[in-house]
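For this view, one protein chain was removed and the others were kept in their places.
Letters A and B mark the chains as written, and numbering starts fresh at 1 in each.
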Amino acid sequence: MKDAKASAGPVIEFRSVAKAFGGKPVLKDLSLAVGRGEVMFIIGTSGVGKSVTIKHLIGLLRVDAGEIWFDGQRIDQLDERGFYPVRRRVGMVFQNATLFDSMTLTENVALPLRKLGGLRMKAALEQARVRLGEVHLTEFADRYPAELSDGMRKRAAIARTLATDPEVVLFDEPTTGLDPVSARRIDRLIRELADHRGATAIVVSHDLTSIFTIADRIAFVYQGGIRALGTPAELQASPDEVVQQFIRGKSSGPMETPGF
Amino acid sequence: MSRRGEGGRIAGLFEGAGAAAINVAREAGGMVMLLGSVLRALVPPSMDGRELVRNLHKMGNRSVPIVALTAFFAGALMTIQSAPFVQRLGATSLAGWAAGYAVLREIGPILIALMFSGRVGANNTAELGTMTVTEQLDGLRALAIDPVRYLIVPRVVAMIVMLVALTAIGDLVALLGGAALGKAALGIEWTTMYHSFADNLGPQDFLQGIWKSLAFGGAIAITSCHFGTTVRGGAVGVGRAVNAQVVASAVSIMLLDFFLTYMNI
Partner (left out) sequence: MSDRPGILASLTDRITRVGEGAIGTVRAAFDLVVLFLGTLGGLFRRAGRPRGAVVEQMHIIGNRSVVFVAVTLGFLGMVMVYQTCLQFNKVTGDFSQVGVQFIRLIVSDFAPTLTGMMLATRVGAGIAAEIGSMKVTEQIDALRMSGVLPVDYLIVPRFMASVVMTVALTVLGGAIMWLAGGLTAQYSFGVNPNIFYDLSLVTGVHVGLGLVKSLSYGMAIPVVAGFCGLRAKGSSEGVGWATTAAVIGASFSVIVLDFIWSILGFMIFGGSL
């Protein structure tokens, strides 16, 4: 099954991407190919550049060097306007959910339907309710984001991103700060996305439970590049001491962490 | 903390002035860029109508009471200032002239714009700033919705429309305030004051204030959106942005007022 996906060619490819902030290099030479319909996890310690990596895909950040390809098209050189067609096909769920405070959940989800799907307000709101139902938020549809828990907000944000059926969905730490039950619900949503809708998911996470339950493949980012890449089983069997230290969550070992 | 010589102190002063100048130039450049993208977004005039209506409603609700109060006091104050002169000369028919002229052309538009900047502009900066620090603007971009088109343009249009409307209303309230004070403190009859206004003021006095308010509205809108969307650093950053916004708006209002007066529009 996985071989069949890989043969179709990668949907997203990073080629030797480098990115520095204020003279401090974060990504040095990062190369990674993500196959269609795959659930790819990007893992690593805080501040290693995982979120930075995926933000390049929708043009929120620009590379200093290297190339990024999406579906056979080079996208790292596009300008802000050029990225809008890409953003219609690549959705992102942010770490802070980023729901709009001034709108109810339904209005939040209806916004992309109205703006991108070209639906009228009434149709968009109806559609939005259906989408909220898919993430089990029907009874909170008319509440404002501030009145809800983190887990609910995150689910609503996922519903909003999925409303326009993007081909690739980026998740930035979708389970961080959630209780275990909410976290597992979100895991299931991501897995279903790949299995039932054929979408590609790239998930930035350090939630070990998610990583080993739903990932097809895992990319371990370390010192500005990919240190290890493989299926969960392959990573668990990795002889690399650094990888072992991270996935076992040990405080001492060969891993160099900035700030400690 | 080390003591520097007199030369070092002066060099430091120049350094500070240079840094401040660069900072001002950077912010001004950012505002010009924002103005450019707002104008470009307006070329085929498409705008989210719901956002426009929502903003008009909210901005109007927020600012009408404070603007009306300010205008009333402004009119009254102008009458008080001319009162000693009028009383000494016994020229009550001139009371409306001085007060009305100052209110319509200068004090009305400027004070109303300053209050509008403090209320609506500051609020807009705080709101956009909060959206920026919580990544809601990036969230919009990730949804393939252009924040300039969706968020900024309706706000700019709403602020300009609202300030012009408020200035027109405020002018009337200010004249009323002037007349009320004239009656209360100087014993000038309402009708005398009315004739004094009507004989000495023309539509061009009113229109100059309105033109000014149009420009002030645009300046406040661009300033407040610029500082709101460039916030960095959480709650502290939002406070700082609001502070910078009110200062920059006040300076732009004064500069615009100067140029518009000289061009005699």
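Heads up, the rule we're going with is that contacts are C-beta pairs under 8 Å (C-beta built on N, C-alpha and C of every residue); 3 or more make two chains touch, one makes a residue touch a chain.
Fair warning: this is a prediction, and the values are worked out from it, not measured in the lab.
> Just to confirm, in the complete assembly, which displayed chains does the hidden chain contact?
B
> Which candidate, B:41, B:59, B:114 or B:173, sits in contact with the chain we can't see?
Only one listed residue reaches the unshown chain, and that is B:114.
> Could you pull out which residues of chain B are in touch with the chain that's been left out?
Touch set of chain B with respect to the missing chain: 20, 66, 69-70, 73-74, 76-77, 80-81, 83-85, 87-88, 101-102, 105-106, 110-111, 114-115, 117-119, 122-123, 125-127, 129-130, 133-134, 185, 234-240, 242-243, 246-247, 250-251, 254-255, 257-258, 261-262.
FYI, only the chains that are shown with their structure count from here on.
> Could you put a whole-Å number on the gap between the CA centroids of chain A and chain B?
Computed from C-alpha means, the inter-chain centre distance equals 43 Å.
> Under the stated contact criterion, what part of chain B meets chain A in this complex?
Residue positions touching the partner: 50, 54, 130-131, 134-136, 138-139, 141-146, 150.
> Which residues of chain A touch chain B in the complex?
Spelled out, the residues of chain A in touch with chain B are 58-60, 83-85, 87-88, 91-92, 94-96, 98-102, 111-112, 115-116, 121, 157, 160-161, 164.
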